[in-house]
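Everything on this sheet refers to the single structure shown next.
Only a single protein chain was left out; the remaining protein chains are all shown in position.
Order of writing sets the chain letters: A, B and C. Residues in each chain are counted from 1.
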Amino acid sequence: MTMVQDEDLRLLRDSVGTLLDRAGGLGRARRVRDDDTPWDAGIWQELAAAGVLGVAAPEEAGGLGMGLTAAGVVAEEIGRVTAPEPVVPTIGLAIGLMQRLCRQDPMLEAAIAGDVVLAVAWQERCATGLSDDIECRFDGTTLTGSKDWVVGASGADHILVLAEGPRGSVLVRIAADASGLLMQTRLQSDASELWGISFADTPAEVLAEGAQVTDALTNAVADTTALAAAELVGLSGTALVLTLDYIKTREQFDKPIGSFQVIQHRAVDMHVSQEVSQAAVREALAAMDQAGSTLERVRQASRAKARACTAAQKITREAIQLHGAVGYTDEFDVGLLLNRALVLSAWLGDAAFHRRRWLDANETEVAAQ
Amino acid sequence: MTMVQDEDLRLLRDSVGTLLDRAGGLGRARRVRDDDTPWDAGIWQELAAAGVLGVAAPEEAGGLGMGLTAAGVVAEEIGRVTAPEPVVPTIGLAIGLMQRLCRQDPMLEAAIAGDVVLAVAWQERCATGLSDDIECRFDGTTLTGSKDWVVGASGADHILVLAEGPRGSVLVRIAADASGLLMQTRLQSDASELWGISFADTPAEVLAEGAQVTDALTNAVADTTALAAAELVGLSGTALVLTLDYIKTREQFDKPIGSFQVIQHRAVDMHVSQEVSQAAVREALAAMDQAGSTLERVRQASRAKARACTAAQKITREAIQLHGAVGYTDEFDVGLLLNRALVLSAWLGDAAFHRRRWLDANETEVAAQ
Amino acid sequence: MTDWNGISDEEFRREVRAFFEAEYPEELRHLPHRPKFAEIEHWHVKLHAKGWVAPAWPIEFGGMGLEAAKLLIFYEEQQHYGVNRGRDMGIQMVGPLIIKFGTEAQKDYWLPRILSCEDIWCQGYSEPGAGSDLANLRTSAMIDGDNFVINGQKIWTTMAHDATHIFMLVRTDPDAPKKQQGISFVLASMDQPGVDVRTITTLAGETEFCEVFFDNARTPRANLVGEINKGWSMAKALLSFERIFIGSPGLAQNALGQLETFARGRGAFDDPVFRDRYAEAALDVEDHAALYSRFADQLKRGETLGADVSMLKIWVTETYQRISELMIEVAGPDGGSIGPLQVGNVGVDVLASFYKARPTTIYGGSNEIQRNILSKAVLGL
Partner (left out) sequence: MTDWNGISDEEFRREVRAFFEAEYPEELRHLPHRPKFAEIEHWHVKLHAKGWVAPAWPIEFGGMGLEAAKLLIFYEEQQHYGVNRGRDMGIQMVGPLIIKFGTEAQKDYWLPRILSCEDIWCQGYSEPGAGSDLANLRTSAMIDGDNFVINGQKIWTTMAHDATHIFMLVRTDPDAPKKQQGISFVLASMDQPGVDVRTITTLAGETEFCEVFFDNARTPRANLVGEINKGWSMAKALLSFERIFIGSPGLAQNALGQLETFARGRGAFDDPVFRDRYAEAALDVEDHAALYSRFADQLKRGETLGADVSMLKIWVTETYQRISELMIEVAGPDGGSIGPLQVGNVGVDVLASFYKARPTTIYGGSNEIQRNILSKAVLGL
């Protein structure tokens, strides 16, 4: 893994930030939602052209090879303006899997270039929620079963699916318009869609098989989890800025509400949470770039997500409270941030889930020493 | 169970309160501690003469028959001044067991009259703390084994011991100076003592045997737990009063610290916790007086202790913080309250323990319906 | 006519419950949103026929004349069975205002129209610059012949887009030395050219709140309620009962019930960590109810409640929020999904609960304002 210089990261942050701000900044998320489109294809192309989608992918596959630290910078910027494009799932899951399992497949380069959009279907639902088992079957040519919580499927051209095949775990690819494919769409609070997908004898193409698939999945999910944490850091940073601006200008009892000591201390606690969260998530991403073992990567990813969820929930909820009634309206941007924080916290495990995983990983690590 | 009138409770509170205030109020706890005596035998006699020890015991045994609601009033008053006398363990455990198991035994009346002091040894220690099993053996005449966390033993004349006998559970009585008895004393933060006691062929007298023993113990422990909660309510009430007095008078930056909004809101949160705690514990005690089942009594006791521990810990810890540096000195009374809250929270299970028990009891109740 | 206050509490509770069970439409139980009047009109007709539209009003004005104890029971049963409160601003606020401060002519004209819902009322209190600091309001009503001419803007006017009338606090003396002075209560029709209503979309996507703009709107001088320039103290007098109502356990109890249903369906009760948090929340609700009973008993004994009743609102709204957050946690990967989540045969709308809990710590006097009040009026700080 290349050591990325601070200066490169700064340049990356500037260019992605400028691109997103020029595109409309935070307000764009509301516009895209009200236009009833999942995201903006033009911005997607611009992001891809800036190298964003391949930021962590190896250079020989058309990526920038800058590692997770750099991908985290991108994710923070995405979060800062709650950009609706599925950048993190694409970098972390789709490209993350392909760069590990089928680096020669031409679709990897196409995905990095933004020409093909891929979604990944790996989770399944049971009666009480998330299932621990994979029931989806691949018989060598077709796929049968169902997947759930598929992110970014609305605009995807192909879907990568995790299934059980004749030789164990298998990652297959299906076209978004393949036969026997049924989708059920659920809207989320940030206007993004989650898909439940079922397959009945749906033709599918094998990308990889065996233990390497589960190993690649574990790593790709860890990456994505940490990047979701970075996205939360960006988002809660904006919530804090908006809140500080608001309490400095909103007057009640003939003075800015930010001059009341109770409001001041709560703003301080939001600020401290934000600083701790940012420092922890960035440190975790850097540690993942350096890590020797999958276990350590999983541990750091859980650490990052646990912290970022805790901080973002606290900050966005306090932001609403400190905005008072206007915070509860769609007119103010702070609601967009709360709604996106709900989605990002729910995705890939919330704080309690990741605290548990972190401690388990810690103990496994100690036991192995 | 007699329904006690509000007016009777008010009179009881006044008389016990006056007695304790005349004896020295909150400051007495420090004096008794510095005198290196476990408690004040004169006050003990006064309390007994006022009927305090028999407040919940049946009238035919020399008690007042006023139920747990009235005992709760006594416990609140004891807590209010952190009186060092073992009133709650005596009412709840010693008298609570005897009035259920051996109402005819003349020592019950003597205990209510304050002429004989009894401690109860029912818990045992294992490697990780509290044991679930009773290893202490009674062979029909003598006792062998060990007990721990015995409260109020320092001044006791006799000890009631829970053991396994030839016919199951057995409650026996031993003299405090019996042969083969060894004690190990541990000092607690409030200067009270916990005893670990071991027996080797110690002569013991049977008070009761069989299932009635465990049933009586369950009920007596529930009573004591709820009374400990009431004692915590009394003490956290004093911590709140002291803190309010202090922040109204202590000046920094040329005004009382109680005029800073952050301090005000924290005082409000302490106040609200205190009011909820008092209302909940009193309601729980009243419900226990009315309850038809042991399960409901256990549920209400756990509810009371969970709430009172949570509130008292929050209030005493905040009290220290709002007192600033002086709160950390022994000179100020607020430290006495913190130290007693530590002991009462640890005794008979803390908040987390009782939340668990409360929910278990809730579910058992629902399942039984 | 039954003397409701003459029967026992238990009997009254049974009667109320029986009526709701027999007559309240199943499809309207526990409505997740505030209905427009048309949606609940058939229920209102039944309630009106029964004479139960206005439980708190004196019998002479068409109310049930309930004393505090019975009134609390009525509301408890209403909340427990999930009976929608309906468009009750007229009943809860305008009626008591007119009964207490209105002229005979006002009583004769307005009260029957409130009971029949011929007039649907909304409340014009808050303004963009007057939220927590309500006395800062600026909407003016200046006398012009036999009319007041109204100019300004109200905000957070619940369901104004489905109301025929508004009762409002307005500034009638802009030169009063203190901002609490020079404020009056006026009634006005919404159906006139100078009144413009725009709905506000919330972050939950709902449109219950409105902005109301007044541009030389008019209302007859006869629609002034009470003395001119004395509106502020009248408004405070109206709040006394609302203060325990807003701190009642209903919302949190319902949310806890939903949490339990949802968590059982999702198997969360097998998780000791969830069990601990659930028990904590459930005890927060149960113990709040104990404190609520203490205040309710005061009311039942005919005592007036002091400022300390504010603590009920602080506790119950913050508990409600924690419960709604726990529901999100139990939902796991579904925690961001809009609409009911199926467990067994029931759907639990986790996100709707979360949203609904948000503004409870803001409206009705934010919890920060409540803490200021308690600090000053109760703790003497």
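Observations on the structure shown:
Note that in this section contacts are C-beta pairs under 8 Å (C-beta built on N, C-alpha and C of every residue); 3 or more make two chains touch, one makes a residue touch a chain.
From a predicted model like this one, the values you see are computed outputs, not experimental measurements.
In the complete assembly, the contact with the undisplayed chain comes from B:194, out of B:194, B:242 or B:286.
Among B:130, B:182, B:200 or B:241, the one in contact with the hidden chain is B:130.
Shown as candidates are B:134, B:295 or B:352; the residue that touches the absent chain is B:352. With the whole complex as reference, residues 123, 128-130, 149, 186-190, 194, 251-254, 260, 262-263, 313, 317, 320-321, 324-325, 327-331, 335-336, 338-339, 342-350, 352-353, 356 of subunit B touch the missing chain. By the touch definition given at the top, subunit A reaches the unshown chain through residues 244, 247-248, 258-259, 261, 263-265, 267-269, 271-272, 275-277, 279-280, 282-283, 303, 306-307, 352, 355-356, 358-359, 362.
Considering the complete assembly, subunit C touches the hidden chain via residues 271-273, 275-276.
One rule holds for everything that comes next: only the chains that are shown with their structure count from here on.
In terms of their C-alpha centroids, the spacing between subunit B and subunit C amounts to 43 Å. Averaged C-alpha coordinates give centres for subunit A and subunit B that are 53 Å from one another. With touch defined as above, residues shared between interfaces to two or more other chains in subunit C number as follows: 368, 371.
Across the assembly, subunit B contributes residues 261, 265 that each touch 2 or more other chains.
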